[in-house]
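I have placed the structure first, in the form of structure tokens, so that the comments after it can refer back to it.
What follows is an incomplete set of chains from the complex, kept in their original frame.
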Amino acid sequence: MEYIYASLLLHAAKKDINEDALKNVLSAAGIEVDEVRLKAVAAALKEVNIDEVLKSAATAPVAVAAVPA
Amino acid sequence: MALAMKAKKIADWKIKEVEELAQRLSETKTFIVASIEGFPADKLGEIRKRLRGKAEVRVVRNTLFQLAAKKAGIEIGELERTLTGPNAFIITDKNPFEVSIDISKFKLKRFARPGDKADEEIVIPAGDTGMQAGPILSTFGKLKVQTRVQEGRVFVVKDAVIARPGDPIPIDALAILQKLGVQPVYIQLKMKGAYQDGVVIDAEQLKIDLDSYRNEVAVAGRNSATLASEIALPIPEVLKASITKAFQRATAVSAEAGFVTPETAQAVFSRAVAKATALALAISGSVNLGVVPAQ
């Protein structure tokens, strides 16, 4: 999921998700970048409206039971 | 002469009551107006007893109450409209909503009258009814209650349910229920309004739906938890929710993008299969591809 987390990070930062940007983020996390995967993610995400997907992604069962008051 | 004397005496009594009430109202600055029309006097006594130490229930003529309020410097405003018909005045120094919630929680019951519906399951218990055998036996028969006669009295063979909550109470049962001391109908004191320290509360506002408050608290709690996890409020429990969200979002994005890794394969293929299945189902009316909808 590293490539996806990196993409979401860029998306959250309102940056363009391209190979260079992904590479920068992944490298900064100490991840050795696989060029094939990198290209594949960048290409696949071009076809996806991330905002739409995030909006409709499930809202997690948020547990607050143990949140200290 | 004698007539005038009598009139003056009554006036004295009234003046005393008004003064005393005015004194009380100026201390508490709080009261509830409740209708006691058709309300059994003994039940009012029960309410009085249960509110002891918290509120005082007074039955006062409307005109006298109005005078007393005026004397106490209370501007009853809109509540003036409630001062018709027989009323009780519940005088308290507590939050009037607290008192009205208390009152609405009291389960007061009365004997059934013709046309009543049961508020709870009505059971005629097995055993000695204490009633003399006679024509009453046929009434039990009509109600389908099995009886036998022993020592000249009617015995019920086994517990018999004659009405469930919401059912009309059979008119034949009324006399029997009365003799058995069964009071199956709930009564509520009808509160018409309240006043506290310059604030007038109308009958509608006075009705408190506790469930809706619970619901609002739940919604507020959920909203807070959602917002907290969205901004990753740095509390470990909240961050667990944030992580879950982030993971689910990443999964959704992988699935939608068709980005397969061993980690995302499940999500990707589930998504593709879900879409294929939905499409197969959509045309299943004309082409049977062997896909069945799930329950």
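As written, the chain order gives the labels A and B, with residue 1 at the start of each chain.
Convention: a contact is a pair of C-beta atoms (placed from the backbone, for glycine too) under 8 Å apart; a residue touches a chain by one contact, two chains touch by 3 or more.
Because the structure is predicted, anything quoted here is derived from the model rather than measured.
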item	value
Chain copy counts across the complete structure file, not just the copies drawn	A x6, B x1
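By our rule, only the chains that are shown with their structure count from here on.
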item	value
CA centroid of subunit A to CA centroid of subunit B, Å	51
Residues of subunit B defined as touching subunit A within the complex	221-222, 224-226, 228-229, 235, 237-238, 240-241, 244-254, 256-259, 261, 263-264
Of subunit A, residues touching subunit B in the complex	1, 3-5, 7-8, 37, 40-41, 44-45, 47-48, 50, 53-54, 56-68
